[in-house]
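Note that one protein chain of the assembly has been removed; the remaining protein chains are unaltered in position.
This part shows chain A:
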Amino acid sequence: MRDVSAHPYMANSVPAIQQEMLDSIGVATVEELFVQIPEDHRLSRPLDLPPALSERELRRHLIETLSKNSTTEDNLSFLGAGIWQHHVPAAVDEIVRRNEWLTSIYGEPSSDHGLYQAWFEFCSQLGELLNLDLVGMPVRSWGTAAGHALRMAARLTGRNEVAVVRAIDPERLSIIRNYCEPPEMANHIAIRLVDYDPATGLIDLEALRAAVGQQTAAVYFEVPSYLGVIDHQAAEIAAIARAAGAETIVGVDPISLGVLSAPSAYGADIAVGTIQPLGVHLHAGGGVGGFIATRDEPRYAGEYPTLFISIAETIKPGEYGFGRALLEQSSYDQREKGKDWIGHSVYMWSVAATAYMAMMGPQGFVEIGEIILQRAHFAASRLGGLKGVRITFPSGFFKEFVVNFDDTGKSVSEINDALRAEGIFGGHDLSSDFAELGQSALYCVTEVHTHSDIERLVGALQKVIAR
């Protein structure tokens, strides 16, 4: 055993304890316990890592490093595009950071009853927002939820093609491609992109009808779309999918569901989306999480790639507990025959989301939806009034909208650089991923943006454009 002083994270690092344990098992050195590793597998030198730091040194080092970041709190940010700045109530942070559930362990229902109840409450509250009875535990992101849902649809229908709206986050589409393609593989799922109408941002229904047929396992679209548009043709899209025998999969932003129709209302079979807006910070992109929900039918339940938490009576009359359901269809039980794979996901964010939904209640969701709609439309209207600036789809959007700068003679990149110098993070640059939209950016306005924030943006943009 090495002669080092005791380490604060390792109770048995005291040499005398190790000696006691060695004596107990009757070996002279720890090295004798590693005889299974052959000599020619061994690393012949010590690891070359930076020297160990005390807590004080570590804290100083990390704070110095992190101070090189400039945040959405230090700046006025209009970035969205898959992860959004919403207010996180302090009580949500207090709840999610409890050490009882912030652990490296795998809790069982018998010892972690409270955590299982919190997970059940997450699924239950999300089910109320979605008007759906079957909600799985969260998956890692909206993109992975969409990918899994498309694979579910292929298994449900026995078909191997899906129609996917083209007004989609390129990152999400790339994930979906990894879940469905490539065509060389026996189980590939071909993706047919359905274009949007350049005048409205809505799905091109004729293109959809042309893309959907007997081969189609699912139609996937989003409300609101990546470009922010609330597609009012949703029921018609679902009807086209149903007529072809395909599943309708809708991606939604749950923070919109106090004011926008639940996907089940316009014919969605499978709803997916993100849980990040429900009380999770941005975390540099680490705040994302996804969900999958359906009607409570064995047909759907049997194809989920997630864990389920079910409520059930205990052996004591009148008492309820929680258990894992349908684990036997997962890869933990079935290996390669499982319904895809499980593992560690983002359940900590489900604790944040359940606390957030409980604090919001029905009225909170209505109000936040209305505030976002009004502030976002106000911002779009004010920006659209600037010389050379055009709002590409000026009505029927939720919190994001496309701002076109072609007539300013400046690129989004130049504009954003200039805004950044003013302490403003401009909208996400769409010019390479959606070249047909020209020099456009996706602006996001939520409940955190006040009237004066919006006026500050308008003023700064006016100055930048006039240069």
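FYI, contacts are C-beta pairs under 8 Å (C-beta built on N, C-alpha and C of every residue); 3 or more make two chains touch, one makes a residue touch a chain; residues count from 1.
Just so we're on the same page, contacts and distances are computed from a predicted model.
Hidden chain, UniProt protein name from the list "ABC transporter permease", "Sulfate adenylyltransferase subunit 2", "protein-glutamate methylesterase" or "Glycine dehydrogenase subunit 2": "Glycine dehydrogenase subunit 2". Only one of A:120, A:393 or A:434 touches the absent chain when the whole complex is considered: A:120.
Touching the chain that is not shown, out of A:215, A:381, A:411 or A:462: A:381 (per the contact rule at the top). Listed residues A:221, A:405, A:425 or A:443: the one in touch with the omitted chain is A:425.
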